[in-house]
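Structure record follows, encoded as structure tokens.
Of the protein chains in this complex, one is absent; all others appear in place.
The first chain written gets the first letter, and so on, giving A and B; residue counts start at 1 in each chain.
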Amino acid sequence: MTDAPAIELRGISKSFGPVLANRDISMSVARGTIHGIVGENGAGKSTLMSILYGFYKADAGEIFINGTATAIPDSQAAIRAGIGMVHQHFKLVENFTVVENVILGAENGAMLRPSIARARKLLAELSEEYGLKVDPDAVIEDLSVGHQQRVEILKQLYRHADILILDEPTGVLTPAEADQLFRILERLRAEGKTILLITHKLREIMEITDTVSVMRRGEMTNTVRTADTSPAELAEMMVGRKVLLQVDKTPATPGEVVLKVSDLRVRRGGVERLKGVSLEIRRGEILGIAGVAGNGQTELLEVLGGMITASGGAVSLFGSGLDITRSAANGQSRRAMGIGHVPEDRQTEGLIMGFEAWENVAFGYHHDPKYNVGPLMDHAAIKADCVDKMARYDVRPPNPRLPARSFSGGNQQKIVVAREMDRAPDLLLVGQPTRGVDIGAIEFIHRQIIALRDQGKAILLISVELDEIMGLSDRIAVMFDGRIMGERLPDQTDQHELGLLMAGVTEGAA
Amino acid sequence: MEFLTILQILDSTVRLATPLLLACLAGLYSERAGVFDIGLEGKMLVAAFFAAAIAYTSGSVWVGLLAGVAASMVLAVLHGIASITFRGNQLISGVAINFLAAGLAVVIAQTWFAQGGRTPQLPSDARFGNIVLPGAESTIRGIAQQGPLGQVYSELISGHSILVYLALAMVPLTWWVLYRTRFGLRLRAVGENPAAVDTAGISVVGLRFAAVMIAGVLCGIAGAYLSTALSAGFVKDMSAGRGFIALAALIFAKWRPWYALSACLLFGFFDAVGNRYQNIQLGEFVVPVQFMQALPYILVVIVLAGLVGKAIPPRAGGEPYVKER
Partner (left out) sequence: MDRMPKWADVVLIPLISVVLAFMVSGLVVAIIGESPLRAMQIMLRGAFGSAYGWGYTLYYATNFIFTGLAVAVAFHARLFNIGGEGQAALGGLGVAVILLAVDWPHWSLALAAAMGFAMLFSAAWAAVPAYLQARRGSHIVITTIMFNYIASALLVYLLVNVFRVEGSMAPESASFAATTHLPNAADFAGGLGFRGSTPLNISIFLALIACVLVWLLIWRTRLGYEIRSFGHSETAAVYAGINPTRIIMITMLISGALAGMMAVNVVMGEAERLVLDFVEGAGFVGIAVALMGRSHPVGVVLAALLFGALYQGGAELQFEMPAISREMIVVIQALVILFTGALDNMVRMPVQSIFLSLKRRRDNAARPNPAE
């Protein structure tokens, strides 16, 4: 064993067409440490890791593993070099068993049975060694997300990985599961493994890493010891200027009740996803829903937005009942009732990526008389409206004839926001308003949401970013497993308390 | 109905099920790897032509078989290039291949033999003969004089071409490959989640091409069987929708080898009954022969409608694999 760094990158550059994703990146990570990489969406973190894992070939630069120059033309080479990667979206075959997934690509010989027998034995040892308990014969789709992630880690250890790359590993985990993961990572570090942790959550960086590198616009701007920095400093390095982590807003002055939800239930795929949710939102109020992704927030948003139907409960708008047994797609328009909806995923829901911007401006509102002349659509009117909205919502470039996919994430989101908020709906449903959006656009969108509240509108905000929920909401409700675990006021709670609620731990038990 | 008549229908069932089975297993490999193949029909047809044409000119049925398999594999490669390499639409590629085969076979047949798009009748030594198993009778009279067990042996089990036995042997072999070998594990994985295979350092393109090529070989044998064993020469459109019935059988079998055998035997049985009886009297009711011919298709629609169990195809089926960042 030498003292050479486990990983050393020298001058890595990579471009996709005209876009420079990585520019002259150099980095060095010592063996047996946890190194964090932070940066905004699109800063080039994933590209850099994909290069290290052989998914992409760098245009220029060198990679040294344990002091030896190593070419990594494909994933096979990365695996041979002792690099393992746990992707954000797990790469597991859902209807295979744990052991089948673990041996896939690392079988011994052409016959399956000896491979499986050997893997079973090794898995038992590895589980013991690192505290990664998983039933080898369980089928992946029957496992919880946390356990699926363990399978991914086991897969890498089975391949004798000494360097583990984890890409946004906690996005789908509860705080408790994330804690367990961190304990596992610490044990791996104690065994001499080197870990690269990619995340945009500064709290995690502070909690677990030894050193941290910051990426911005394809460049690696800083590398510091975690002990020597602070979240505020890291945020500033990520964005390149001072960032107000707090949003300026006046206290809310709630008025009459706009939305009242009682005992709302939704079944999907045979599973009850909403198990009796009740809540109220008043005029001039933002209700934030905190929770780990997949605990029913999506269903809540979709049933209120009319995308899916409820199996029980009642919803009323200004005191009159809303038909939740028929979806809006089956005849009733939530939009006509004054409900705006910024969906969680703009690319698969909010926009038609192949449509031009002006066509997207009418999306969902295409029955509006002002967009139509008799039986035909009035293209000129829609285009004029699009030009107007682009100017007022600062969409760049302001060209209505450009397809939606040609805009950056932030500008795409601004098109959606302009469409849904410009009509000043009485109730606005907002899901993940700033996911994959650059900081400048985040501030703009946050200001729009608060401005709408100040006009006396009711807003339901759903986000997996706890900071966003705490910064914007006037009241916070925490969802876990299809239920509201409790409501808090933002200035009377903290991340720790919310985190416990998000994990399903109520006061009595805690 | 006489016992021997039943045996004869079953015997004919096996003969007619054989090309279905080979094509069905071909589709199984391809679709299990995530590549839809509605070009089974075309691959069979082009193989039927080349097998007959080359068997006729060379005088050797084995050379013919090789030529048929080679022709089918050329189309398989084309399907691979279009749908794997260039990530084109697998269904459109399949449609194109079916027409290409239907057109080319006749065009070349006309050029080579000038008999209106067919090959000349094959002499018996340019065809696959029937194998008489030891101790079996081969003449109609001989069989008629045997006891029931002997009749089953001689009529149903013995007296088929070698390709029939080969097709039947392919069923356990396919099962074994799929569930007991490394290749099978990877093949099933690439049809379910190619990203898992890719990140494990295995070539998605390589695996899918391998599957498509195996499909080419099996369709080639199926086609050769049509023109050099089931009949004696190639005629226009002789595959007559069998590729689609095989596809139907594959869905009916929910992409599993043993069930594929049952489905193909069932559809072969319909065919055999339809060939033997024009209309079937069921009490007051007359079942027209056209109904028997349409029955496999109707059954598949019923299966797809989910009225008898749900047919869930491999999850990545039909989708070209694009690496994501």
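As a convention for this text, a contact is a pair of C-beta atoms (placed from the backbone, for glycine too) under 8 Å apart; a residue touches a chain by one contact, two chains touch by 3 or more.
Model, not experiment: these values are computed from the prediction.
Q: Since one chain is left out of the picture, which of the remaining chains does it touch in the full complex?
A: For the complete complex, the undisplayed chain touches A, B.
Q: Decide which residue listed in A:Gly284, A:Gly350 or A:Pro400 touches the omitted chain of the complex.
A: From the options A:Gly284, A:Gly350 or A:Pro400, the contact with the absent chain belongs to A:Gly350.
Q: Among B:Ile6, B:Ile92 or B:Ile140, exactly one should touch the missing chain; which is it?
A: Checking each option in B:Ile6, B:Ile92 or B:Ile140, the one touching the absent chain turns out to be B:Ile92.
Q: If I consider the whole complex, including the chain that's not displayed, which of B:Ile6, B:Val107, B:Ile140 or B:Ile157 touches that chain?
A: Counting the whole complex, the residue in contact with the absent chain is B:Val107.
Q: Please identify which residue in A:Ala60, A:Met111, A:Ala190 or A:Ala329 touches the non-displayed chain.
A: Within the whole complex, the residue contacting the unshown chain is A:Ala329.
Q: To test your reading of the contact rule: which positions on chain A touch the chain that is missing from view?
A: Considering the whole complex, chain A reaches the absent chain at 17-19, 305-307, 327-331, 333-335, 341, 343, 345, 348-355, 359, 362-364, 366-367, 372, 375-377, 396-397, 402-403, 406.
Q: List the chain B residues touching the unshown chain?
A: Contacting residues on chain B, toward the hidden partner: 38, 78, 81-83, 86-93, 95-111, 114, 117, 236, 241, 244, 247-248, 251, 288, 290-291, 293-294, 297-298, 300-301, 304-306, 313.
Here is the rule we go by: only the chains that are shown with their structure count from here on.
Q: Quick one: report the Å distance separating chain A from chain B, using the average Cα coordinate of each chain.
A: Spacing between the chain centres: roughly 47 Å.
Q: Looking at the complex, which residues from chain B come into contact with chain A?
A: 179-186, 188-189, 192-193, 195-202, 315, 323, 325
Q: In the complex of these two chains, what residues of chain A are touching chain B?
A: Interface residues on chain A, with respect to chain B: 46-47, 50, 53-55, 74-76, 78-79, 85, 87, 89, 91-96, 100-101, 103-107, 109-113, 115.
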